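All protein chains of the complex are present and in place, except for one that has been dropped.
And then subunit A:
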Amino acid sequence: MTNKNLNNHPLYTTFLKKLAREKYIVRFFQVIIFLTFFLAWEIASESGWVDPLIFSSPSRVFRLIITATIDGSLWYHLRITVFETIAGFLIGTLAGVLLAFLLWYSKRFSDIIDPYLVVFNALPKVALGPIIIVVLGPGYGAIITMGAIICVIVSALVVYNGFYKVDDNYIKVLTSFGATKWQKFIEVVFPASLPTIISTFKVNVGLSWVGVIVGEFLVASKGLGYLIVYGFQVFNFTLVLYSLVLIAFLAAIMYQAVAYLEKWLLKIVH
């Protein structure tokens, strides 16, 4: 069998050129939209088409970012919110997997708990905010709990469904070797549903942001959610938009990081 390398076929070269050109066009318009948006915002605000008191302007937000970076307050608030989000995400995800394990391990437990899970899953978890704060006190604990509680049930249900869908015959093989239920979980059920578990990460990280920001709205005296509420109260909308820009930026980074983690983990397990 001859395996000729056709990489210098003239049509292939044209194809590659076309591909590169297409990528360039897409990138070009993305940049244009970005610039237009901020430019329009700046001009509209400077010339008074929109109220600069409410909509601020990119240059003011940018200046605030600079001063906040210099006086350290940017890092201070950002650090706290990021920490709370990551903690909420990790705790929520782990608790979700653990709950899924319990549901899988005991059919009776899952039958008993089923209606409560349905109700709790449907409930908008942020409505629990005040109760959580009263119980845990206003502080990190309550905010992290908000970030965790918002994703725990839904990931438990998704992961449990994954556990349940594992081909019975794999388990039969283990049973024929006399495996215990725990061994069946470790050797088959868990590795077979790893892709499902990993797929909940991306959703959970987004949910944790919601929980943490709402939590900060309610109690905090630091963090980006707090800055939004504070800015709103003192009518400093530059501060509000500054926090919003930071949150958008951080959330996007975290989402991408989790997406990469997902890709990497999936490559390892399969």
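We take it that a residue touches a chain if its C-beta (ideal position, glycine included) is under 8 Å from a C-beta of that chain, and two chains touch if they have at least 3 such contacts; residues count from 1.
Please note the rule applied: contacts and distances are computed from a predicted model.
You can't see one chain of this complex, but its UniProt record names it "NitT/TauT family transport system ATP-binding protein", from the set "NADH-quinone oxidoreductase subunit M", "Thiazole synthase", "NitT/TauT family transport system ATP-binding protein" or "ABC-type polar-amino-acid transporter".
Listed residues A:V188, A:V229 or A:L246: the one in touch with the omitted chain is A:V188. Only one of A:V50, A:V173 or A:L244 touches the chain withheld from this view, namely A:V173.
In the full complex, subunit A touches the omitted chain through residues 167, 169-170, 172-179, 183, 187-188, 191-192, 194, 269-270.
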